[in-house]
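Below: one structure, written as structure tokens.
Every protein chain but one is kept in place in this view of the complex.
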Amino acid sequence: MKKKSWKSIPEGGIITTPGNSLKFKTGDWKTHYPEWNKEKCIQCLRCHFLCPEGAIKVKNGKVVGIDLDYCKGCGICADECPVKAIVMKKVGENGSD
Amino acid sequence: MRMNLKQLASKEERFVSGHRLCPGCAAPIIVRLTLKAIKQAVVVATATGCLEVSSTIFPYTSWRVPWIHNAFENAAATISGVEACYRALKRQGKIRKEIKFVAFGGDGGTYDIGLQSLSGALERGHDFLYVCYDNEAYMNTGIQRSSATPMGAWTNTSQVGSAQLGKKEHMKDLTSIVAAHNIPYVAQATPANYLDLMRKVEKGVSIKGPAFINVLSPCPRGWRFPHNKTIKIAQLAVDTCFWPLYEVENGVYKINFDPGKNKKPIREWILSQGRYKHLWKNRGFIREIQEFVDRRWERLKQLSSMG
Partner (left out) sequence: MGVIKKAMTGADAAAEAMRQINPDVVAAYPITPQTPIMHRFAQFVAEGKVKTEFVTVESEHSAMSACVGAATAGGRVMTATSANGLALMFEIVYIAASNRLPIVMNVVNRALSGPINIHCDHSDSMACRDSGWIQLYSENAEEVYENNLIAIKLAERVNMPVMVCQDGFITSHSVESMRVLDDASVRRFIGQYKPKHYLLDVEHPITSGPFDFYDYYFEHKRQQIEAMTKVIPAFYEIVDELGKLMGKHYETVEEYYLADAEFVVVSLNSTAGTVKHTVDELRKQGKRVGALKIRLFRPFPREDIAKYLRGKKAVAVLDRAATFGHVAPLYHEIRSALYEFPDKPRVVSYIYGLGGRDVNLGHITKVFNELESGTAQEENYLGVRDEDEP
């Protein structure tokens, strides 16, 4: 994000755009990424509740995927999945997930 | 108070990605769970610390609810002011909406520098929920001991050497101190027991007056464990009775989980974290810590049997 001057930022230090941290993609932090096996998944939603980033996406009560743009690769989801439907894989040499 | 997990999981996140907390940090898990468990509109105050700094680096914010940070020691005083203004405007008919008030503080901003402002807010009976995310040290400033740091733990200000083996004092029992304020609802929780935590949050905001939940927040950096083990460590705290899950509702103690015969020895807790590595072979010290945990657990059982 290009830096703004003192004339264009809100006064009093406030931020008026809630949740705009979504513009800051922390996905490049990870050395390992979670691979989700849709077939093995029993949709217990445990990973969704325990993800520090909120990166496990849920729609209509079902896990639909993991947002690798923000996932930091902490591995909690893989460690906590009761059926090992998530496995941590090393990020490729060229940085691919 | 049955919770529909599917509904809760499908709710729009009120604390979004893009924050700079460490991989595997328990604090954002605690915040997501807390905000999910509250149905109503909510205003949040946060003390200076890991959570506040990492979630609001200007010009970014991870908060999709009204949010205020003031200083380190005054989250409770700040939310008192917000809540007082709400009461004033509601009485004047200028606001009709139901709004809940939540303050988040680390152990630093709650047990130590923030203790006075917390005590004052509790005593005055403001209608708010205070959630302490206890990572057992001043982590944001680089791992220094707080009164919440357990005895024997290494930190940068309770170092290990020939003259000293980590922190000399036992951890302060803040949950009991808060309970002594005779507020309607006090509880201990962990993110590992997320259903229990969310139920407690829901209870905390539904009662009228102050509510307090002390949530253990394992820190991979400061406690020295792999960042995928955060939840396992939190569960171990409960299984060893190092961090019992309990509630104090209008002065009545209730233990939520008693491991009974499956209670794990504190040695397992100590072996799981590098901050204790100087004690791994120190049977005498480990025995002392076990005695402390057992004493506290027995007392808690006594209190909850008084019913």
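Just so it is clear, A and B label the chains in written order, and each chain counts residues from 1 on its own.
Assume a contact is a pair of C-beta atoms (placed from the backbone, for glycine too) under 8 Å apart; a residue touches a chain by one contact, two chains touch by 3 or more.
Being a predicted model, the structure only gives us computed values, none of them experimental.
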| item | value |
| --- | --- |
| Candidates B:Ile30, B:Ile79, B:Val102 or B:Cys132 - the one touching the absent chain | B:Ile79 |
| For subunit A, the residues touching the chain missing from this view | 3-6, 9-16, 18 |
| For subunit B, residues in touch with the removed chain | 41-43, 45, 52-53, 56-59, 61, 63-71, 73-74, 77-89, 91-92, 95, 97, 99, 116-117, 119-120, 123-124 |
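The rule is short, and it goes like this: only the chains that are shown with their structure count from here on.
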| item | value |
| --- | --- |
| Euclidean distance of C-alpha centroids - subunit A vs subunit B, Å | 23 |
| Residues on subunit B engaged by subunit A in the complex (per definition of touch) | 5-7, 9-10, 13, 15-21, 23-29, 32-33, 36, 55-56, 58-65, 191, 194, 226-232 |
| Subunit B partner contacts - residues on subunit A that touch it in the complex | 1, 4, 9, 13, 15, 17-26, 29-30, 45, 48-55, 58-62, 67, 69-70, 72-76, 78-80, 88 |
